[in-house]
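One protein chain omitted, others in place.
Entry: chain A
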Amino acid sequence: MNRRESLKALGLLASGTGLLAASSCGPEKNKATDHSDKPPTEKLPGVQDFEHERNLKLQAEQFFSAHELSTITCLVDYIIPKDEFSGSASEAGVPDFIEFIVKDMPHYQTPMRGGLKWMDIRSQKKMGQVFINCTTDQQIKLLDEIAFPSRSIPEVEQGVSFFKTLRNLTASGFYTSKIGIDDLGYVGNRPGVWSGVPAEVLQAHGFATDEG
């Protein structure tokens, strides 16, 4: 079977999904319009029964309270805000992802719940109210204390640690969403032909064009 026949067998040539045509597009032309990148609720072929049942069970449970989720939403949008290239973390569904992941990986539960509480206590102490009720200026002051480990003071170490965890989870959730993948400009995961590094890239990096 040659490559064309392979793709036919996969149903990628006739189906009109545009996968082949899209392979030459840059990220700009490939902007996602559907932002509802919710995982499918039906079982995909190849997913084991126990895995699917576990996913459904976790999705039916609720870990964070409404207040905790509002705080998470506020925080993740500070971490990854909307800019001229792409939407914000909450637009990409990051709070839902974090809600799922702490049930999937229970070791996150105490650091996350406790970390959110730490934020509110710190906020109450410094600003006289919980984090989400602070003004933007106040929130930025509180974040600046914990978002830069190299210049943070010892008394907020637990906050620094919480923020690192939250930032990593936010990056995981955002850059695995359609919005985030488009933001990065990942243009793979589609059938194509790999014929080596494009000539102009070789040149720009000082490699001979016949190298490789």
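As a convention for this text, a contact is a pair of C-beta atoms (placed from the backbone, for glycine too) under 8 Å apart; a residue touches a chain by one contact, two chains touch by 3 or more; residues count from 1.
To be clear about the criterion, contacts and distances are computed from a predicted model.
S.K.: Any idea which of "Cell division protein FtsX", "DsbE family thiol:disulfide interchange protein", "GMC family oxidoreductase" or "(Fe-S)-binding protein" UniProt assigns to the chain that's been left out?
M.R.: Going by UniProt, the chain not displayed is called "GMC family oxidoreductase".
S.K.: For chain A, which residues lie in contact with the unshown chain of the complex?
M.R.: Within chain A, the residues touching the omitted chain are 1-3, 5-7, 9-10, 23, 26-27, 37-40, 44-48, 50-51, 54-55, 58-59, 78-81, 83, 85-86, 97, 100-101, 104-105, 143-144, 147-151, 164, 167-168, 171-173, 175-178, 180-181, 183-198, 200-202, 204-205, 207, 211-212.
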